[in-house]
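I am attaching a structure below and will ask some questions about it afterwards.
All protein chains of the complex are present and in place, except for one that has been dropped.
Note that the chains are named A, B, C, D, E, F and G in the order they appear, and that numbering of residues resets to 1 at the start of each chain.
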């Protein structure tokens, strides 16, 4: 089933954090800009608001039949609950990204490649806590090759509300740079 | 199927003439007072009001499975339309009762025993056109043995609106007497 | 001679002046002898006739009920929908055909009991419809049960001891919901009624004409109101015309006083006006 | 020290004074951060608390919506029904349990858009219910679509250019339909609101309390009303108390003026009063 | 109280059945041909200390009987097709909240307004599947006023036993047919009382079930402070929006019926001992079918009849048993094939199935059924 | 106009499909998980000169699209279970008045409010039988946003061709799933135009049918002065309350679909050439089923799949054909067995049928289906 | 009928004349026309029509002033009046 490119990603947090939007940006980057297949499914709480929520993204060269992710290659957790619920499913060697302030990681994280970023705090500094998701997306872009960073930038630009493109791209870059630094051990 | 007592009766006219009530009185007389079986089904026009309507009554010593009447022994018609619709179904030798003013009978009525009575006119004289049905019921009581006349009287009394019993019984007697007279050739 | 004249007409009936608005092939209608729905219906047809609007620019929508049968007798584009849903059906049709005059002709039960929600919402939207409501205080079609218009203590087949609920003041409800035009007449105010319906056609917005009606068979008989003629005469006799009063004060007591008149006639932007305020470019696209 | 004090409480939280009216095991509730439904709900619980009526004599019914979740959080007999049908459900329950205080706590969409017909009919019957309507101008639960309470031109997810319909005046509608008690407050009129709810409990008949609410997530954000606190402060700031005016004059313009107050408080025989007038022997049979 | 005999309509008999077994609340909305049920209830309820309320529509009627049943009153509503469609959403609420009550559908010919005064049997599948989501339902049928009286009582009993709205499906002809109905003394009538928990409030869980998978109820206003919701809920009645809780709840809702099919399903078998052809009929169609059966027997045809009393759950087991033993099933129904589909499914190709269909507006003439029997 | 690619939700794709084939009117009421259909329509319709109106409830929404369709606009509404239940009465009106329009049901888990945000396939039978009276319906299903785009267009075309409300049945997961959707240039889309009579008003009969049993329509306001009613009616559209007219009308309503099943029914067959076990799946369940199929094939099991696109009318003929040829049918559906019953019926005992059921709130894991395939 | 009274200058102006036609079999005998005719032109007949009602007949045709009130009030579209002056 898995062709050369095949990534299963879970982004999780609670309603209002932009978790689903992140999934959508990833998918758009993959399908519209990277020209491969992607599927995004989402789950959330009662009716259309509040509570725990998560986005499952599969990026693949081949047709995707089953859309849910059970053992992600990449897990992004933006709340403690989200972390607890999903961490055991992350594959060995999988990439874990968490919000430093919102998630306390367990000891056994050695199985995975783990990074954390104070995304909410960074976004707050950029003037809007609501952009934490974009910060973390930039962070992801630097730490994974699931999608092309440039595609992701394009997708961010096309997906955020009109008039907020610039701010969001800035948030993206903040996250991206942090990732670059951390990768190169300078962070 | 037919035991000793077995009568199929159609009473027909238009909505508001008390056609269904007549059927009900007949059935009550048979079941409650004569202690045999009876079934009444009815048909009428749109929703619960107006238009052509008819009551099908079966009186039988045995259990009645199929409740509709296709070849009645007795046909009462209180409107031209009702007469036209039903006359062909009346059995040879069957009893036909019509309202003199409302029904013009065809020639071939010789197949049947036919009587007519100006029931509506008589009821009008008794103060209420609406009692034409009771007049005709009395008429029937004298001309047929389908149910006991006394049972029918009881059933009339129990079935008409409270306070109108007396008037209705009077109407019944008018019809009954007319029948007796006609039977004995004195009418 | 006289009698012959009639016979002649009976043999080959002449043309009733409203014939071209009437589905002659469906006459006689199902309404009971002496039921004044026919008169109210005739009044509506007369208004259409007198409006000088092309007949093809009218459509009539009814719900279910005796009054609701009107849609089936009018020789116009006409729709006999489900119980209570004439107004939303009409709303869809009106949006598709904004230039047509859409008349909803139906009963009190249809428009205000089961259909009350659609009524108030269409009034709120100020949807450009003419609503003619035959208020006969009951469900005629199903044999006279209590309705939300039935007077307190009135007998119906489901209130054998008398109604223990109070009725709506339909005119007040219409006004509260936002109707641009609200009038009430009895059947015998034939000319005024016809005139009101005409005004309603020409009114931009939601227009409501309530007509007090007798239902001699189901309502009249159970409440011992006498023969059909007496009932409508009685309603007419106790009626008082009070134009322009707030309909909350328009008393409707079938024993004592029936306040009639044109209560509301205001300018209020319609659904279409506001739509075009929000989507101005659409106006051009529509070619209006 | 201070911080420790808090920590201590967090570790082993004390008992909130409304704990015995709250399903603690369901906290935190689903309402968004800064959503004032919680405050309105607390106000309702406070009124119950202050009423001196046995808690077991209350029942709370909700429809579907964010506000409708209230029934699930109150530690009383409580029913979370279908969208729009809380009132008829409550009507059945009230008839079965005429001595209980039946509270309907629900949203504007639930009570007035889909449920509008039941609302007006229950008001007409003067059914002895207390209706608390959280009017947040939108369907919060489904993410903020236009509702029959949405102000003209307001943005919602289904009116991307702004709403092209006019909203109801809910208080006016309630009065027109027959409500015995009608009041409107904003969330920040906490004490007056609580007091109104208390009055409603004790009112014989259909009581309606409308509370102007913010829905910061769905309505506030789309209309750029700022953070939650700003919205309720704004509503409070532009509010004007006008007790006893006819609610038709109770303006509700979220940009300029929100007229609040107790508009209607009348004596009107209830459903039960009239029932017993029609069926006097029943009273004895019921042993009341 | 003594046994009485009345010459009454099916609709009236239905109402009398309800009164006889203690129904104290009726919320309804008039509709031909079910109006007479409401009219009788309006007259009778005040006499027995109950309440008749005419609601603004059928949605409200259904909601009101759920509320009243929670309040402890045996509750009922009646309607016909158009109203039945409108009740569907709240029938689903009754299913998930597990509220005992009875819904009567006196069928007329559809679709839509159709033939309001004329009969059909077109809502049989709607009765099974008309509300959204999966659920099991109990629906009973009757062919005469007496049976309508009897099954209305049975419907109330089943509704209390299994805690769900139970449907009574009849049709215009039976509803408007007048026959003698024997009404036994009320104290001789078997009434299944509401299952009430004896646990104290601290221990009581409203949606934890006993061995029948049915949870006992408690009274409102008695300190139990229950919560009931149309959302998926756990044992406490609290909403829990997850698949596992959905499964737990749904299994109970489904299997409380499926596991008790033998207790619920009732049918009558007539002349079945040597039957090679079996007529499967219900409601009004069972009457011409019976006549046809008699006529067929007169002609020497080995014909029998299975008259369905319970329509849902469907008497699957018996049909499966019979299928390989008979030459054919004849299914007369006033629709274009509904129950017939179930017969076909259960027969699994083991015998021939012939639908005798009817568009509605009239009942079968016995000859129409006889002809099919004869040709098989 | 050029072909475009969008990464959009199923619901959005559905709306785009409607816009693409000329839908100009949407009346709806928000409900999870169908709200996004309405939201997209609200945004898009004004751009194409159409109208979005949010009605007061689902009954009104359904009534409004019937009115608008009579007025000549391609019309649509969308909802989920609770709203679907409320639409049933007026869907029946659309059936009997023969009004082309499209009704989308994005299924969530019921009964009642159930799991509003989570998926199920519990309304499949309701789609068939949910309105009172007998009727035939067309219902299509989709497993991806792209398919949802495509079948929405197909639904509009079938609705115009056969003059009836056509149902689009999807589910929360497909509705909320985001994938790439290719939108062809609108002028490249096959659109079935409304059948309009060319007869003059004096000769036109609104309910007299051509060879397909479908009567051509005419425009409102154009002098035809038509009458249309929910009552049983004759060729003129006039109510006639008799059994013979009922039969005439009903035969047309039923057989215009039954006689054209081959034109209407669509399904996809995958790896069927040598299949011994056939998975019959639809909607979201077809996706894990496909995965299971691949896994089974990897294990050497001769497994094939029939993916239903048309749910109603049911592909009876094909199932009957296949039944004697295969070892078994595996039917995964997120309910307690609905389409499975139809498969069972059509199989007539010729093969084994296994339901893979699910209570709702989640979709199948491919392993659950694989396991059943392996054991057969 | 307040607003249907004769004009005050009744005698002076040219009196319009109408010819009344009755479509007998549509009539349901409600007598509205008879009662409301300002000139008592109409009388209920003794004979029944096909539906069993007594339709009106024109007793004083020459008295009809073409006010059309019978026409507008008839619920059955069973009576109408044509202008005789033309």
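Going forward, a residue touches a chain if its C-beta (ideal position, glycine included) is under 8 Å from a C-beta of that chain, and two chains touch if they have at least 3 such contacts.
Note that the coordinates shown come from a computational prediction; the quantities given were computed from them, not determined experimentally.
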item	value
Hidden-chain contact residue, picked from the options D:22, D:132 or D:146	D:22
Touching residues (missing chain, whole complex) on chain A	14, 79-80, 101-102, 120
Hidden partner interface residues of chain D, rising order	2-3, 5-6, 9-10, 13-14, 16-18, 22, 27-29, 31-39, 41-43, 46, 188, 190-192, 194, 228-229, 232, 236
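Assume only the chains that are shown with their structure count from here on.
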item	value
Angular offset of chain E relative to chain F [C-alpha, multiple of 5 degrees]	180
From chain B, the most remote chain by mean C-alpha position	A
Type of chain C:chain D copy interface by residue overlap (half), same or different	same
Whole-Å gap between the CA centroids of chain B and chain G	38
Residue list for chain F, restricted to those that touch at least two other chains	32, 35, 46, 56-57, 59, 82, 89, 92-93, 97, 112-113, 116-118, 229-231, 239, 241
For chain A, residues contacting two or more additional chains	45-48
